[in-house]
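Right, chain A next:
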Amino acid sequence: MMKQPYNLSRRAFLVSGTAAAGLGALPGQSFAQGERVFRLGALNSITGIGGPYGPYMLEAIKLAVAEVNAAGGAAGRKFQLFAEDDQTKPEAAVLAVKKLVEINKVEAVVGIWASSVGLATMPITNDANLITMNTCGAPEMLTENKKGLAWMFQASNAIFGNAFAEVARRRGFKRPAVMAFNNSTFVGQANYFKSAWEANGGKVSAFVIYEPNQSSYRTELARVLASKPDVISLSAYRPDATIILKEWYQSGQDCKFIMPGWTANEDLVKALGKEATEGLISISNVAAEQHPAFKRFAAEFKTITKREPDIFAAQCYDMVITLALALEAAGAQADVAAINGQIRTVTGTGGTKANSFVEGRDILRKGQKVDYDGASSRLEFGKHGETVPDFGVFDIQDGRLVLKETIPGQLPA
Partner candidate 1 sequence: MDWISIANAVINGVVIGMLLALPALAITLVFGIARFPNAATGDYMTLGAYTTIASQMFLGGSIVVAVLGAMTMTAAISLLMYFWVFRALAERSHVSRLIASIGVAFAVRSTITFFAGQDQYVVDLPLVRAWNFGGIRILPTDLYIVGAALIALLLVFCVMYLTPTGRRMRAIADSPELAAASGIRARRVMIFLWAVAGAFCGLGGALLGIKAVVLPELGWELLMPMFAGVILGGIGSPVGAVLGIVTFSIAQEVASLFVGPAYKVVLAFLILLCVLLLRPQGMFGRPIAAR
Partner candidate 2 sequence: MALLSITDITARFGGFRALDYVSLEVGEGELVGLIGTNGAGKSTLFSVATGYIPAGSGSVVFQGENITEVPVHQRVRRGLARTFQVPREFSHMTVFDNLMVGARDQRGEKLGALVFARGAIRQEEERLAERVREVMAFLNLARVSDELAGKLSGGQKKLLEIGRLLMLEPKCILLDEPFAGVNPVLIEQLCDRIVELNRRGIAVLIIEHNLAELARIVPRLYAMDRGRVIASGTPDAVLADPGVREAYMGGVI
């Protein structure tokens, strides 16, 4: 028996809506007449399935925009932010992105979360020659990125699934089972986990894809547990992970869990308590909590939202900073293509390391090459615009994420 910690503050209940948006209004939106601004679109999943993440992603974008503008803008151009909610729905996203393109005349769209939104809006942004930055994990994003204007800040499902399998192997597990939420990201992860594990001659003891929005997953869980796994690769969002882990804990059966970092984090501990989350393995491409870019970002994020940033928020922050550095490198008169061409350069290896916009800008102004290492990863983009980050492997110990090791991300063979 244990007491679940009582941790949702009264204020959080009443204002979590507002808390998410912090100050509500978009920051730094006063511009001098005739000032040349960079019109930036934020397309976030504020409502719908992305609801738990989207608002904070937008907050991170605002934070980064404020940082860039406070430094006087990139190449003298301040960022003007236009935010839209895609409702985590492709058809709503199409209209939202059309609005950003046609009405707000944005030059880049950042913050796209769902693969379905990314895939549905790609034809439009490509036609309009817009830079887009997203956290989509569907491998199709790479093949559909025909103009090279899309940048994937999140590792693809393939890389994630592979990393999960690698962690399971390194920890010496013998009978992994797979459980995944039925959407494209998680089913992708699950499938790649299975193929990566089986490529080395192993066998997956159970493989269950479950439907979301249920009040209980006991029967699905029972199916997995019946195969007596020593570890479960659980690809889930927080609500369903909360229920599943609660039911697993109640069942009393012993096994470990490997989960993505955006689910297995402090929020999950808050929801479930320390005992039920003890020993969860959380995998995330946060470079490291020790990383200066992350530390600084996390601190600022916390003062505004009263909570730790998740990986998507960190990625969104990096999107804006990367874009700003690319703009700085390309110069004030550069067109979209020129700016886009600099994205790989300002993040690529071989330059002087930078951890913030101001640092990077100063290096660029000295005429040197810069390599921005962001809050979310080292940010090295592959030839289709994908990131192959290193993964931090964390254990949840006494309610805190403790970094155990870092493993290199790699595509499945």
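Quick note on selection: all candidates are chains of the complex that A comes from, given by their letters.
In this section, a contact is a pair of C-beta atoms (placed from the backbone, for glycine too) under 8 Å apart; a residue touches a chain by one contact, two chains touch by 3 or more; residues count from 1.
This is a predicted model, so every value here is computed, not measured.
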item: Touching candidate for chain A, same complex, options 1 or 2; value: 1
item: Candidate 1 contact footprint on chain A (complex, rising order); value: 1-4, 6, 8, 10, 13-14, 16-17, 19-20, 46-47, 51-52, 55, 182, 208-211, 213-216, 218-220, 222-223, 226, 238-239, 242-243, 246, 249-252, 271-273, 275-276
